[in-house]
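One chain of protein is taken out of this complex; the other chains stay put.
Order as written gives the chain letters A, B and C; numbering starts at 1 within each chain.
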Amino acid sequence: MTAPQPAIQTVLLSKSFGLRPVLHDLNLTIPAGQCVGLLGVNGAGKTTLLRCLASLTRPTSGSVHWFGEAAADKPQSRRLIGMVGHESRVYPQLSLRENLVFAARMYGVHQPESRADHLLQDVGLAARASAKPREISRGMQQRIALARALVHNPPILLLDEPFAGLDAHGSEWLVRMIDSLRNEGHAVCFTSHDLAVTQQLADVVYELRSSRLEKVRFYGPNLMMRAAA
Amino acid sequence: MFAFIVADTLVIATFVVYFARWAAEQHRLTRQAESLQEHLARHEAARSELRRAA
Amino acid sequence: MNKVWWVLQKDLVAEFRSLRVWPSMLLLGVVVAMVFGLQMDLLPQQKQRLVGGMLWLAVFFAGMAAIERSFSAERDDACWDGLRLFPVDLSLVFWSKWICNTIALSALEVVLFPLFFALSHVSLLAHPAELLLVTMLGNLGLSAVGTLVSALATSIGRGGNLLMAVVLPLATPVILAAAEATRMIAEDALNQTFWRWVQLLLAFAVVFVTVGTLLFPAAVED
Partner (left out) sequence: MSLRNRLHAACGLSAIAFVAVAVWMAACIAPTEQSMGDIQRVLYVHVSVAWLGLCGFAVMAVSGVGYLLTRNLRFDHWFQSAGELGWITSGLTLATGSIWAHEAWGTWWEWEPRLTASFVLWLIYCAILLVRGSLDDPHQRARIGGVLGVMGAADLPLVMMATRWFRGMHPVSPQMDPLMRWTLLVNVLAFTALFAWLITERRKQLRFRQSNDDLQRTLIGRMKCSHS
């Protein structure tokens, strides 16, 4: 038997905007069941990297593979990806439940209504199912965004600054959530600039510096050692 | 005949102006390429110097 | 194929709940109609000649503003990214948006047609079937062009407004054909030329729906 394909693999991934290089020849591999944390200062290119991994942005050169398949080759392979971005990606005019039902239908999920109810239960929003996204708090918005990303149970989960704007209670909930997803075998990649949470949650931590990835090891709380990845 | 002369002059003059702009741009690009190469070489030299020192 | 319907349904429900695009589109159309009405101090026959062109220009300007806004609405809360991540062929999304925009244009015309015909003292119901045909074909073509260009404009974010300037030259054939055909209806002169214009409208709609279906995935990239 051959070794299982990694959930995400990038080969010499580069992206530049005009004259500005953002990512330079990145080789990143994330096997299934691993949680990867991405650190980096603002503007280091974390969001760009995540968007490239999700096939939302076309890399300038290099390629992204999901389970050995070239990303964005077939629309169907986008089913492998779930993503939570800065914004919630839910329609403000539709209720939370309607949003989830719509997403479930677009993903071709079996029985979209019951899947939506189930997810609302999971993220603890069942009581607010008929509320509109603008009527709920930031923490709840983060929950609905996660629910929307998980609607088709994707094996790869990408999270862009999932802890931003969450209080202690909210981030504790999110850590537990991500942890259980990882244990179920999902590959998770998240960006953050919160060292403590990253250290606690991630199996492997990279830092994005001057368009390159460096592997980070922690020695004691928040003491970092960098090495080229 | 006057209209003909005006029309042809206009067309040819436009092409000449386009070509002149092309030439100016070409000149600029050539100089830019030279200075970039120079920069790159200097940078390369500084780096190997550092490496030798280390 | 029912994915086309889901997106369309989502767009219509969202629009009916918030009413953020259609009322402003209708208002713009009515204002244009009023300005034309005030300026058209002409003999009835002259009005008949002009009404087609005026009408379709009003439809064009109000309609394109609406189509552009309906796309920028997708950009709020990054719903656009969510839409692009669905495992469906993006050409299907083009079809949903195209149908939705055609419905928007039709709604606009339901208001504008009586208004214009009243202003120019032209009977609306002389050739209802032909009028409906011309209008529908015109709408289909206009919304196909508008949808594709708005998608492009949305994909580049700021600076996208500039792109809407492309639509007018691209849409000249539809506006010209629809205006001429409407004029012929108003003047009660349905001859062979009229059917030629109808053919042109049909050709335009077919060409741009094809182009849109093929190019939409490239148009919405980032």
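Keep this in mind: contacts are C-beta pairs under 8 Å (C-beta built on N, C-alpha and C of every residue); 3 or more make two chains touch, one makes a residue touch a chain.
Since the structure is predicted, the reported quantities are computational estimates derived from the model, not experimental observations.
Novice: Of the chains that are displayed, which are in contact with the missing one across the whole complex?
Specialist: A, B, C
Novice: Out of C:Leu42, C:Val110 or C:Ala218, which touches the unshown chain?
Specialist: Considering the complete complex, C:Ala218 is the one touching the chain left out.
Novice: Can you list where chain C touches the absent chain?
Specialist: Contacting residues on chain C, toward the hidden partner: 145, 148-149, 152, 156, 159, 162-163, 165-166, 168-170, 172-173, 176-177, 180, 193, 196-197, 200, 203-204, 207-208, 211, 215, 218-219, 221.
Novice: Touching the missing chain, which residues of chain B?
Specialist: Interface with the chain not displayed, on the chain B side: 1, 3-4, 6-8, 10-12, 14-15, 18-19, 22, 25-26, 29, 32-33, 36-37, 39-40, 43, 47.
Novice: List every residue of chain A that touches the chain not included in the displayed model.
Specialist: So the residues of chain A touching the unseen chain are 16-21, 24, 58, 60, 209-212.
The rule we apply is simple: only the chains that are shown with their structure count from here on.
Novice: Looking at which chains touch, is this a line, ring, star, complete or other?
Specialist: The chain contacts form none of line, ring, star or complete graph.
Novice: Got the chain C residues that touch at least 2 other chains?
Specialist: Within chain C, no residue contacts more than one other chain.
Novice: Counting only residues that touch at least 2 other chains, which ones in chain A make the list?
Specialist: None at all.
Novice: Could you pull out which chain C residues touch chain A in their complex?
Specialist: The touching residues are 3, 6-7, 10, 13-15, 17-18, 76-79, 81-82, 84-90, 221-222.
Novice: Please output the residues of chain A touching chain C within their complex, sorted ascending.
Specialist: Contacts found on chain A: 51, 54-58, 75-79, 81, 83, 85-94, 98, 102-103, 105-108, 133, 148.
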